[in-house]
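Sharing a structure below in structure tokens format, with a few things to ask.
Missing here is one protein chain; the remaining ones are kept as they sit in the complex.
Our next item is subunit A:
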Amino acid sequence: MNLVQTSVLRGDAAGTGDFRQGEYHAFEAAGRPYLYLVGAGAVFEIDPAVRALLDRIEGTSLSHAEMVAVLAARGQSSAEAEELIHELRQVRVIENGRALPAPAPETPPANFPLQALVLNVTNQCNLACTYCYEFGADKIATPQGKPKYMTKETARASVDLLLAESGPRNAVHITFFGGETLMNFPLLRDVVDYANGQAAVLGKAITYSLTTNATLLTDPIIAFLSDNAIGVTVSIDGPAEIQDRHRVYRSGKGSYAVIEPRLRALIASHRTRAVTARVTLTEGVTDVVGIYRHLKDDLGFHEVGFAPVTQSGERDYAIDGMGMDQVLAGFHALADEWLDHALRGLMHGFSNVSETIGELIQGVNKSHPCGAALGLMGVSPSGDLSPCHRFTDADTHTMGHVSSGIDRTAQKDFLDRGHVEAKYDCQTCWARPLCAGGCHHEAFVRYGDTGHANLHYCDWIREWTDRCLHIYGELAARNPSFLERFAERKGL
């Protein structure tokens, strides 16, 4: 009776003791039990004794004596039980008393060195994709009266800023973006020349990538991309009937027939970097497996990544609930293939799994969902800085200028809002070390606030993260050396 009274006085909803479960997500793979520790992003395999204890403490609380009794019933001596309990407390798998929230990931320092700039070399595009976040119904860019093409001077000032703000980093990266990037191809040549020279003076390495719709690829351009080891991401939605639904010219004519031969030439001749496809999923474009088959097997892309379209929630190209179920089913099917490949020591091109596995092996615990306004910034054709390429030319999100430097006040405001600790809904979610609330731009388009959690994706993110944890657990048990391939930090 005393025990009951005590727990009522302490406000405990259930249980009789002082110990309760810490913050973790339990999962099983290859017949082995694992824990994903939310406060740290750590993955541990647990033994049967730990599992038995956690089964008992879940959703309730136990006293120290009760925990020892649970373990004693399994034949453990009191010394062994004490040792086990001590271990669990040290890593916060169980907690004494009212569980305090784990400290949030630290905010990166204010002078966090730049690693990458995304140069929006033009805001013009020769396609008129209906869902485009730069030109479509939910656009936030305000390009009126601003330059349409980046000048040589602005591009060179961007390179100078990147190198100056890169601090002690040994390597930096430039991504060319648009609009349609290749509409300003002459600038690319100049930037690569100039940046190579400036980086060499400082003894730093520099790498490049570019995103394109592939309509303007020519043999000389492909040779240039290959010679300079420029990574290429192609925005493409799939085979002709899917591609031509949204990825159209202003006349409404589809773009597949134009890009197909150019893509084949690109993939055949570009040997220095992976060529990646980036698919935007929309209403009716949810056959993930079919699209993957076409892009990977028919066209020969090295990697294929998928993301649902960003929109405010009211667009007719938005994917509805049933569509999302189909997307997720397709993701699971490709995840099965990915794991099957990995168990045989082979790389699979479904980058949505590869990316997450790379983060899981490190055990990232993000303060912010991505590197926007931290290691990465966008530059508009006029030279305005923004948190990333998705905020290019949006007056409300300007973060300085390449000639005057980074606006630290705007940057701090953006990062304070975007910190996972500032997102109320994320505090009870086990997937926050990897998600940290989701894309800032998606949040702004959907909720009008870059610091709002992407609540419309929460269930989806949790299901996908759980799936990737299962894959991770399978590989840790059955082919751990394969995981080591992902151990090196992405980037530089």
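In this section, contacts are C-beta pairs under 8 Å (C-beta built on N, C-alpha and C of every residue); 3 or more make two chains touch, one makes a residue touch a chain; residues count from 1.
Rule of thumb we're sticking to: contacts and distances are computed from a predicted model.
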item	value
Per UniProt record, name of the chain withheld from view ["Peptide/nickel transport system permease protein", "Quinohemoprotein amine dehydrogenase subunit gamma", "Sugar ABC transporter substrate-binding protein" or "Dihydroorotase"]	"Quinohemoprotein amine dehydrogenase subunit gamma"
Hidden partner chain, touching residue among A:Ile46, A:Leu62 or A:Val192	A:Ile46
Touching residue (missing chain; options A:Ala72, A:Val91, A:Val248 or A:Leu343)	A:Val91
Touching residues on subunit A - with respect to the absent chain	34-35, 37, 40-47, 49-50, 79, 82-88, 90-91, 93, 360-365, 472-473, 476, 480, 487
